[in-house]
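One structure coming up, written as structure tokens, with questions to follow.
Removed from the display is one protein chain of the complex; every other protein chain stays in position.
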Amino acid sequence: MSGSKILRYLGALVVLILVGLGIFVAIAWRSEIPASDPPVTSAIDPALVERGAALAAIGNCNVCHTKAGGEVFAGGLPLPTPFGTIYSTNITPDPETGIGRWSEEAFIRSMREGVDREGRHLYPAFPYDHFTKVTDDDNRALYAYLMTRKPIEAEAPDNELPFPLNIRMVLAGWKILFFKEGEYQDDATQSAEWNRGHYLADGLGHCGACHTPRNQLGAEKKDELYAGGESEGWTAYALNAASPAAVPWTVDSLTHYLSNGWEEKHGVARGPMAPVTANMMSASDGDARAIATYVVSVMGEPSPERVARGEAALQQATRHPPGIQVQAAGGQTVPVAATSEDRGAKIYAAACSSCHDAGRPVPYGGLPLNLSTATYGPTPLNPINVILYGLPAPEGERGPIMPGFQGVLDDAQVADLLSYIRANFSDEPAWADVQETVAHVRAGEEDTELRSLSSGGSAPANPTRRETSW
Amino acid sequence: MVALTVNGQSHQIEASPDTPLLYVLRDELGLNGAKYGCGLGQCGSCTVMVDGEAVFSCVTPLLLLEGREVTTVEGLGTIENPGPMQQAFIEEQAAQCGYCIPGMMMRAQALLQSNPGASDEEIRAHMEPNLCRCGTHMRIMAAIKRAGSLMQTAANGAAPSGATERAG
Partner (left out) sequence: MNHVTVPPVTRRSVLFGSGALVLAFSLRPAFAQTITSPGGETQNFQEVELEAPELPGSLKMTPQLDSWIRVDADGSTTVFTGKAELGQGIKTALLQIGAEELKVPFESLKLIGPDTSLSPNEGYTAGSHSVQDSGTAIRHAAAQVREILIGEAARRFNLAADTLKAEAGAVIAPDGRSVSYRDLIAAELINVQAQPTSKLTDTAAFTEMGKPRQRIDIPAKVTGGAAYVQDMRPEGMVHGRVVRPPSPGARLTALDASSVEAMPGVLRVVRDGSFIGVLAEREWVAINAMRTLSSLAQWQESATLPGMDDLPAKLMALPMEDGIVIDDQKVVSPASTHEATFTKPYQMHGSIGPSCAVAVLNEGVTTVWTHTQGVYPDQQAIAEMLRVPVEQVRCIHTEGSGCYGHNAADDAAADAALLAQALPGRPVKLQWMREQEHSWEPYSPGMVTQVRAGLDANGNIVDWDYGVWSNSHNYRPGPAGNLLPAQYLERGFEQQQAELKITIEGNGDRNSNPIYAFPSRHVVWHFLKETPLRVSALRGLGAYMNVFSLENFMDDLAGVAKADPVEFRLRHLTDERARDVVTRAAEMFGWKAGQQAPQNHGYGFAFARYKNLAAYCAVAMEVKVEPETGRVRMIRASAAVDAGEIVNPSGIANQVQGGIIQSASWTLYENVTFNDTRITSVDWSTYPIMRFDALPDVIDVDIIPRPGTAFLGAGECSQGPGGAALANAITNATGNRIYDLPLTREKIRQAASAA
């Protein structure tokens, strides 16, 4: 080929690339919405603010946008991602460091399109792939709520991302591949309550952000919705037909869990779910039930085998005084203590049984482990977190307290204990690499911030089941 | 028969393996520091250190302690020769009924051993599992800070710094 032809082809290639980039930038570029003065808070309708508060509770805005020891909504919380650490921003109405100069239009655009006021693309750590579903009306309420918070001057640290991810324009590409913009559309074949639940769960609730697995580029796998995921060092269990719960969830039980943070046949919310359920206290009861309705429908009708297995687990949920030998019943439990040479059995009998077999009702008593979803889950991550660090006491509110055992159980002992629990209390195959995972957690490689059951919630004063007498 | 070390001394303890360490310390070994407050891991009166980590001795069964090193408040010094933590608590008069105090001291010791310059926020967060009903918290905070300062100057070999600010 002649030199000029090569040049011509190269030229055409360059033009193509430039045109491609041009098209890309044209698609990706977003205009800046001019800064506006903060709205006069007294002119904002209090009813709108109240609605916004309830919606913000479902969206869990305060959870990401508040750092430990920091002011609410002032940002600065580090979010570890596989790509680097992203810091949440200040969404108080501070004019300089917060969103005080954002107009309502800018706010709605950020929720709908994932673009900030200046036109920069936002990292999907801010789950606009869910928030895009939120209606304009609801966004207005959220805007009203946020604009009436106390302005805090706080600059979030810079994100720690490698090149080229630190160039926001790149996100436009991600959006082209994975982001579908648009308000929620009702499914006419479903009830109003189901639709409400779908709208909340997939929208503000962004449940899939934790409960759906992600691909290599960090996007949720659309064909594996609610198949389970991980969040901040905790397993977010599958909410579809693969739900590992021993007793299948019902709308009633899931509503109770969401509204209270615990459920007697399933467990206690203790990782990132703790503030979610705590925030649900501020939402209406109807909303919790709507979400539960939707999620249970995603789980689908449990098979007769699953139902029978759940019933068997309930029968065996032990109700006997602590320290007493657990009697074998059927195949699922074996006698605890001295007769077994299993190190895990001995540890369980000595350290765990006195609370977990005491018969004291959840949430204050130890959950019978054959009912705990964690016993059946795909990885031992959650039980490891709880065994090592316990459940801290809520601040000034009733709630379960569990001591942590990191000081007395070494990695091998935790592994033995977990193997025993898995084998004795579930019918699932043994977990793999338990000891490695324990070491991993203990080394702080997982960011397992243990939360107590608190932040606006309160376990009930009068559990319906009776307590032990001594 | 479980072999463990308590305050530097080896012991062979003959007791049922599920006996909580608290009763081993108090009954088998006659040590007074660790106290029964709840037996449920909720209040911290029983706090001791095992291999340098603060634990609730009331929920730590003997069988887990094979070959481990337990430290109680008696291991921090004596009445004739108090260690820095004890010295600090005496100087700050950080006790009312005093029942929770040994647990507080052991909990604090575990923190200060690795971080003698711990900040107020760090101390508060670390001490959260321990309860005090008399409301002596302010003096306990002051004593812990004082202990940290005493430990730091001891490590540096310098003379201890002046008294910390105290309320009242």
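By written order: A and B. Residues from 1 in each chain.
Here is the rule we go by: a contact is a pair of C-beta atoms (placed from the backbone, for glycine too) under 8 Å apart; a residue touches a chain by one contact, two chains touch by 3 or more.
The model shown is predicted, which means the values in this text are computed figures rather than measured ones.
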Subunit A residues touching the omitted chain (full complex)
46, 50, 53, 62, 72, 149-150, 282, 320-324, 364, 393-401, 455-456, 458, 461-463, 466-470
Residue-wise, where is subunit B in contact with the chain that is not depicted?
15-16, 19-20, 23, 26-27, 30-33, 35-40, 42-43, 45, 72-74, 76-79, 82, 86, 89-90, 93, 95-102, 105, 120, 123-125, 127-128, 130-139, 141, 167-168
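Note that only the chains that are shown with their structure count from here on.
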Residues of subunit A touching subunit B in the complex
69, 323, 337, 346-347, 349-351, 354-355, 390, 392-393, 401-403, 405-409, 413
Spell out the part of subunit B that touches subunit A in their complex, as residue ranges.
17-18, 40-42, 49-51, 53-56, 59-65, 68, 121, 128-129
